[in-house]
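Incomplete set of chains, arranged as in the complex.
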Amino acid sequence: MCRWLAYLGPAIPIEDVVVRPDHSLIDQSLLARDLFLPGNPMASQFRDRAFPTNGDGFGLAWHGRNGTLGQYRQTTPAWDSQNLRHLASQIESDCFLAHVRAAPGGTISEQNCHPFVHGGWMFQHNGEVGGFSRLKRELTMEVDPELYPYIQGNGDTEVCFFLALSYGLAGDPVAALTRMVHRVERARSELGVAEPFRATMCASDGTRLVVLRWLSPGASGAVAPSLFTSRGGAELRTVDGLDDRLADDAHLIVSEPLELHWSRRTWEEVPAGTIGVIERGGEASFAPIPPPADSRG
Amino acid sequence: MCRWLAYLGPAIPIEDVVVRPDHSLIDQSLLARDLFLPGNPMASQFRDRAFPTNGDGFGLAWHGRNGTLGQYRQTTPAWDSQNLRHLASQIESDCFLAHVRAAPGGTISEQNCHPFVHGGWMFQHNGEVGGFSRLKRELTMEVDPELYPYIQGNGDTEVCFFLALSYGLAGDPVAALTRMVHRVERARSELGVAEPFRATMCASDGTRLVVLRWLSPGASGAVAPSLFTSRGGAELRTVDGLDDRLADDAHLIVSEPLELHWSRRTWEEVPAGTIGVIERGGEASFAPIPPPADSRG
């Protein structure tokens, strides 16, 4: 269980959405409240494994100077990082991703922190490739051998990212991400993995956001990780009790609303099983991801 | 809000109490459950400031080789530390302290992690010296000038420890700790600090545990941090569903019971406003700390 956000719009200081809202990503690193919402099917797991803390690292990636991508990752918690607060206050960007990580049983390293950056793209994920240790070798071997040496961490997300890069993320991101989802599902099917592939993912080249929400078909009892968009012009309640107003042409995609007390007028849920591209100045629209076929890969 | 434990008894691997119980200190670092217990007056603060995560560092100090004290401290969370698990599995000791830190607004550094070690004594604390920034200069100046240069961190606990060392902790620990409590209360009183001094503290020279639980008199609405002892021979439920048995002559003092489902037959609360010395092979007994007087210090 991780938490992330992505922003596209007029350039703003990163702190405006990462630090200032009263349930900002920093607050979510300490305590992801969505788990406590009535009716959330994960709430009952609370005392077991689905813990609400995202304290195993954080990261930022942003569309920066001369159109290049900046990246900052750290293995310590977001909530107690003075560096994060300073950087989020100083760095302005018109397109950025931010992520706080929970890694129960996983490996703690900067290389495993999201967002990943390669080949002019940023990438982040919340969820998991179920049974990844059994799928890892097959999926990793599918990565383009030219790209293979650039894999630095050991987790599922980076393999998904490099699969998408191998499948032509830069040329047709929706097709590449869809093919990656299908490839993971085929591996699950062939290797008899019961644990579902659960994912909200965001890829960006700094000019647009490509976003998907997925849950393996037939995964009874499991839910897709939550994902919300906010409407341009929305007002966000800050820790200081103010209401910050998002620009009319801004897009914000989040794992969990950035407000402690949020409204469905401000935050709209992204349907599970869909993928969408959000262009600068355009509208967010999500279309169904085709179901995986046995023969597809 | 931190969490700690202290052990005195036959030598055991540190993991037996720090890692194995089903609500071990590692589990408490992720989620201190005591806050959720019905009737706990802090539970209502849950969504505000009294967060249940102790992820700002951890530390171990132990009675070790040739009677010297070992120390290990780290600023990253206990729950995701492979090093902590390995060390706790390898190191055996007949007397040790362990601590997980929550430092809202505080400074993250190894030097601020508990347990502190100086002059043959280990020391740890849960709670806070209310209004410490206003008291810090006066209390620090009270430290013996010979000891002053050895203060390494910038927090309230280390100043309390060095005050106790200055007051003769090694000679008469109960008197020294009592004088320290009174000195802090005098400073609060003289400087008009309303926020209470809330503390559970443990000092040890490796042969005995000196333990106190304190709340400033007249602190309406505040509670002393929780503190429990376990009886020798108690059985502790482990994460593997086993029941580990504590030796008959072992003592365990904890901020919060080490079991998710605990019983008052196994865990006994230490009364607030008391101090006690637990000798090897002896019984735990706690006596009231005299109330501070205006003229005392």
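As written, the chain order gives the labels A and B, with residue 1 at the start of each chain.
Assume contacts are C-beta pairs under 8 Å (C-beta built on N, C-alpha and C of every residue); 3 or more make two chains touch, one makes a residue touch a chain.
Nothing here was measured: the structure is a model prediction, and the numbers come from that model.
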> Which copy number describes the whole complex, given 2 displayed chains of the same sequence?
Replying inline: 4
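Note that only the chains that are shown with their structure count from here on.
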> Can you tell me the C-alpha superposition angle of subunit A onto subunit B, nearest 5°?
Replying inline: 180
>> Using the touch definition from the top, list the residues of subunit B that touch subunit A in their complex.
In response: 30-31, 33, 47, 51-53, 55-56, 75-77, 79-82, 103, 108, 260
